[in-house]
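First the structure, in the form of structure tokens, and then the observations on it.
Here the complex is missing one protein chain, while the rest keep their positions.
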Amino acid sequence: MPSLRAHVFRVPADGPDDVSLVEALFADRIDVGNVVAVLGKTEGNGCVNDFTRGYATQSFERLFGKHNVEGVSIIMSGGTEGALSPHWTVFAREQVNEPGEGALAIGVARTAALPPEHLGRREQVCMVAAAVTEAIRDAGIEDVADVHFVQIKCPLLTSQRIADAEAAGKTTATRDTLKSMALSRGASALGVAVALGELEIDAIADSDICSRFDLYSRCASASAGVELLDHEIIVLGMSAKWSGPLAIDHAVMHDAIDTRSVRAAWERLPADGKLAAVLAKAEPDPSGQVGGRRHTMLNDSDIAGTRHARAFVGGVLAGIFGMTDLYVSGGAEHQGPPGGGPVAIIVEKEI
Amino acid sequence: MPSLRAHVFRVPADGPDDVSLVEALFADRIDVGNVVAVLGKTEGNGCVNDFTRGYATQSFERLFGKHNVEGVSIIMSGGTEGALSPHWTVFAREQVNEPGEGALAIGVARTAALPPEHLGRREQVCMVAAAVTEAIRDAGIEDVADVHFVQIKCPLLTSQRIADAEAAGKTTATRDTLKSMALSRGASALGVAVALGELEIDAIADSDICSRFDLYSRCASASAGVELLDHEIIVLGMSAKWSGPLAIDHAVMHDAIDTRSVRAAWERLPADGKLAAVLAKAEPDPSGQVGGRRHTMLNDSDIAGTRHARAFVGGVLAGIFGMTDLYVSGGAEHQGPPGGGPVAIIVEKEI
Amino acid sequence: MPSLRAHVFRVPADGPDDVSLVEALFADRIDVGNVVAVLGKTEGNGCVNDFTRGYATQSFERLFGKHNVEGVSIIMSGGTEGALSPHWTVFAREQVNEPGEGALAIGVARTAALPPEHLGRREQVCMVAAAVTEAIRDAGIEDVADVHFVQIKCPLLTSQRIADAEAAGKTTATRDTLKSMALSRGASALGVAVALGELEIDAIADSDICSRFDLYSRCASASAGVELLDHEIIVLGMSAKWSGPLAIDHAVMHDAIDTRSVRAAWERLPADGKLAAVLAKAEPDPSGQVGGRRHTMLNDSDIAGTRHARAFVGGVLAGIFGMTDLYVSGGAEHQGPPGGGPVAIIVEKEI
Partner (left out) sequence: MPSLRAHVFRVPADGPDDVSLVEALFADRIDVGNVVAVLGKTEGNGCVNDFTRGYATQSFERLFGKHNVEGVSIIMSGGTEGALSPHWTVFAREQVNEPGEGALAIGVARTAALPPEHLGRREQVCMVAAAVTEAIRDAGIEDVADVHFVQIKCPLLTSQRIADAEAAGKTTATRDTLKSMALSRGASALGVAVALGELEIDAIADSDICSRFDLYSRCASASAGVELLDHEIIVLGMSAKWSGPLAIDHAVMHDAIDTRSVRAAWERLPADGKLAAVLAKAEPDPSGQVGGRRHTMLNDSDIAGTRHARAFVGGVLAGIFGMTDLYVSGGAEHQGPPGGGPVAIIVEKEI
């Protein structure tokens, strides 16, 4: 009986438009038609005016267009602060003639365009929840407990989009463009929590979004970008229908220096495994403190708090894993507990 | 036979002018007249226009002035990026009626004002080397191998100081004010290396400063600040003439993710010790890579590379030590190997 | 019959702690006891973590303390972007034995500390309105039409203040510290409008603050700073009870490039007058456009919009007045029409 098999490749990027090493993969390592998603860390500021995400997306569209491949989910997260290294993680899947044995499973989905006035409100939560459920089904994961990471790329508000909504007689949840990124990530993460049964949709009010941070998903990861209007969703988990050497688990960091949870998750994975990818969220602790000591990330008007958080948590994780091409994404509203965040670890067993 | 005893207090700061918890120490924990130095991490950008250093210095001058105490070495290092926490580390020493048993020793010294045209040149190296030797003697350390950390606060060039020098017919080593901070730190570090016998002064040319990074000191730490024109020097090491529960050792990180060296140094210290202070230097790896992967710190025109490096190495060290009030100072030119830096660890044995 | 006479001195500053040229004034130009206010432009970012304001304030407190003078209103506005030049404007008043003839009048007032939960709400509007009325009376201005500039220094929320309020069971108007600066400036400006009879207090709801920008004062100027908890108010206008060579008028810029209004106001003043001071507010146009063309100030996550606006409007005004030591303060919520702002011009007639 055939099964599905996942492939994960971590590839360096020399710039937002450097897709050369991904193209090289297509020559001998992977069939371009099997690629389902590309997760990228690009070197912009990860905030509103980060055009490296759009530039990278345009570059990948050209690449896949050249190969006449459509529908690949391209998720770019800006920000490689500190020693974090710009890179692409390519996810592919293929059918193989081997029995399912329990392995990394990948599912994807995409929503319709989000009206600007729904951003950061319950409508966005519901829209995302439905699509996550669809992506879990696409992955062939039967028990939501086997879901370890849900990556969502979500839209943001620009001055123009706010003006358009207001011209149409609507009000948006905020007029602050940077704030809209947080609201969009937060509502998306709550959508994951609803899909995974962690929260009931009825328990979430508009005013809870980016406010009641005791409501969260243990494995949501959301990035907002100016270059899309809908949501792109990738679900990673374990499924008995999949085979191959890849396995995933995840930790929930309880604060920015919670290395214990991360080491424990890594130890649950095969001991002889080679790291295939580490995917994490980071945010400035909204309490203003880490480990009982004040931090200054939220009072810094020169550097966005998300940039501080990526650099710092990037350092914490690089110290553990000994590598810097980690996918550390900023802004973890409702993604793990306040000040903490999910960390997914994918390893490849030696065969 | 009497000995000297060192005290080290790590105290939180609510802002550059918040010296209240240091003042509280004077009430019951420490005689203000015994204080020899205050090392501070303040929350500015750590670069040219970081006025938090001067503001904190002015605040401490007021505090010590109120107690009629003069001559305390006040060294402020700007930059608490990531979750690093603004704090003061107070160093004091007193004579006690107990025999010397080998413990943390502290010595201080101060140079004359540095003419702007000497900054970043051999003249600065020589000036610093002489003062470090004087501080080692002040600490009662007999073997330079027992020196574990030499902290130097050094001046920088402002547009005004450059103009003054040029008006006087002199040329400065650079006209770039941010670059002058690097040159000053670099020349100071080489001065430490000369004092510790790590390098011969004759082996150092003007053009080597901030250029030949294979020349370095294993335990120099220099911070440049706009608020002083001379150098303040603090030497930390072990001496048989000192007693008490404090001990120090140091590691040399070979790159920004070299956790192994740091753990090894910590293990050389008493196992039951409580962390009293961690003092470290960090810098963007001049090779443009960490662990074989590209970093973007040196190409980022929005955030100075030193800020990136503090945030990231702050994360690496906070992950190891489980605390965020670490003294991580940026710009490690000639302070440890390129891309790495010294890390001093002070522990207090349980008694 | 005696009258009051105002003095205005514009003095360069070499740094936030350089009060030397103000001290020099006390030697021969002005009696320190006659100083009522110092308005400063300091070189910080003008946002939450701008410690140059507190540093300058501390420096002036030391200076006035040395002269045993109390109660001088010290208002520091951070941000000298572009070619704007850090400087102090010293306002003094004295009684003279000459008849009142109509001249620049200065009045001051100070409120109680603002509870954090009142910031950005009607309570703050009312508190400020009462104090502005008091300052107008202090200036001896009988007709509010003769008021040309009301400068207010107002508090902001820090993470700590928000936490304190929440611990006391209160909610603050925002949890975003940078946003709190806007709310505080906006509520203060509306307080001016109420005091000047431009708006009725009953016409202002909490939700209008920083939202209904059609509500504004034609001559309010507010700056928020971390270093105070109350409000400091300075009123400038014309009064028949005052004498001397100084006169003031003001323009309302309707957008960032409205030079016509500024030139017209200048022309209403004595033609042979020497510029004593120019005081202006600037903000990124909330419409996202200036003169029908998109600007990017509100989408820039690297540089706060207020910094952009000060630099640009600083350029516009420096082009008109031919000098760069202008008091251009950022964040003009309810201070003039959206995207515009008040500009006060003080000239000294040749005698």
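When the chains are written out, they are named A, B and C in that same order, and each has its own residue count from 1.
Just so it is clear, contacts are C-beta pairs under 8 Å (C-beta built on N, C-alpha and C of every residue); 3 or more make two chains touch, one makes a residue touch a chain.
Because the structure is a prediction, the values reported are computed rather than measured.
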| item | value |
| --- | --- |
| Sole contact to the chain not displayed, among B:69, B:126, B:163 or B:275 | B:163 |
| Listed residues C:8, C:105, C:131 or C:316, member touching the removed chain | C:316 |
| Missing-partner contacts on chain B, residue numbers | 45, 47-50, 158-160, 163, 175-179, 286-288, 294, 296, 298-302, 304 |
| Hidden partner interface residues of chain C, rising order | 12, 14, 43, 45, 80-87, 256-257, 259, 284-285, 290-291, 293-297, 299-300, 302-303, 307-309, 311-320, 322-325 |
| Chain not shown, touching residues in chain A | 14-17, 43-44, 49, 51-52, 54-55, 58-59, 160, 226, 302 |
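Criterion: only the chains that are shown with their structure count from here on.
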| item | value |
| --- | --- |
| Cα-centroid distance, chain B relative to chain C, in whole angstrom | 40 |
| Touching two or more other chains - residues of chain C | 49, 160, 302 |
